[in-house]
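Right, subunit A next:
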Amino acid sequence: MSTNERSIWEKIADQLRSKSLWMLHYCTGCGAIELPPSMTSRFDMERFGMGPMATPRQADILFITGYLSAKTLRRVIYTYEQMPEPKYVIGFGSCTLNGGIYYDSYATINRLDYYIPVDLYIAGCMPRPEALLEAFNELMRMIRKGEANGWKRYKENYEWYKQNQLRSLGEVFIHDEFHE
Partner candidate 1 sequence: MTVLRVIAVLLTGFFVGLTLEGIARKIMARVQRRYGPPWYQNFIDVFKALSKRGISHGWIFDFGILMALGGVIATLAFVPLGDLVAFPGLDNIFIIVYLFAVGALGMAMGMVGSGNPNASIGVARALTQMLGYEVPYLVAIAGVLYYYKTSSVSGLMMAQQDTWTLFKMPIGGIVAFISLLGMLGKKPFDTPIAPAEIASGPMVELSAKYMGLLMLMHTFSIFVEISLFVDIFLGISNYLTFLLKFTVVWIIATLISAVLPRFRIEQVVKFYWKVPLSLAFVQVLFVLLGWVF
Partner candidate 2 sequence: MVYYIAFILIGVGIYGFLTQKNLFKHLVSLTIVDTAVNIFIISLGYIEGKEAPIYSKYTPIANFVDPLPQALVLTAIVIGVGTLALGASLLIKVYEKYGTLDVEQIATKEAEE
Partner candidate 3 sequence: MSALLIIIPLLAGFLFIPFKEKAKYILPLVVITTLIILLLLSPDQTNAMGGWKAPFGIVLVLDSASYYSLLVVNIVFLLISLMPQIVEKGYSVVLLILLASTNGLVLTGDIFNSFVFLEITAVAAYIIAFSRKNPYGAFKYLILGGISGAFYLLGAIYAYIGTGSLNFADISVNIKEGFLPIVALLIFIGIGVESKIFPLAGWVPDVYDSGSPLTPVILGTGVTFTIMYLFGRIFITVFHGYFLDVVFIFGLLTIVLGELAALRQNKLIKALAFSSIAQAGLVLSTISLGGYEAIKFGYFHLLNDISAKLVLFIIAATIAHNFTENKIAGVSFSIASFSLIGFPLFAGFRSKLLILQLAFSKDNYLLPAVVLFATVIEAAYILKWNIKLWHSTNTGEEKQKISWNVNLILLIVALLIIFIGIFPDLYLKMAQNIADGLTNYRAYVTNVLGGM
């Protein structure tokens, strides 16, 4: 079915999903330090029903907070595939947008979007918590509207994503002499 007609149940479910988003933040690079202030008393994230979760199995949002090298990208893809359906990805900071200050380095990847579907980007070389909260509210609105369906895109053109990933990483699962 196309991306935006949704059954009545989907609509209600999206309402609920937007109200309680559980976040698995993949802290790489310098973005991780922005999260504690957004959770504690000044910018209280829990007001919106959001909270950090330890395992991808229970997480709704995969929150990638910085540059991704080839090695860490494999982990991100592996974790992304372990998350249950309606899952959303937020790219935090310019490094996920277009490689940021490491755009020309041999190790990092430039656009996160080629490898996993990103629903929302937050620009800024480490944006402040206010931007983070603004982004969360924006995401909630998108979910309510039914626009945040990156996971559907991933499912529909799965080969394209997989092909991009293999092109840049060689292959996701490494068999070398270190791992018998």
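On how the list was made: all candidates are chains of the complex that A comes from, given by their letters.
Annotations
Keep in mind that, in the parts below, a contact is a pair of C-beta atoms (placed from the backbone, for glycine too) under 8 Å apart; a residue touches a chain by one contact, two chains touch by 3 or more; residues count from 1.
Being a predicted model, the structure only gives us computed values, none of them experimental.
Of the numbered options 1, 2 or 3, all belong to the same complex as subunit A, but only candidate 1 touches it.
Taken together, the subunit A residues at the contact with candidate 1 in this complex read 9, 13, 16-17, 19-20, 40-42, 44, 46-49, 53-55, 57-58, 60, 84-86.
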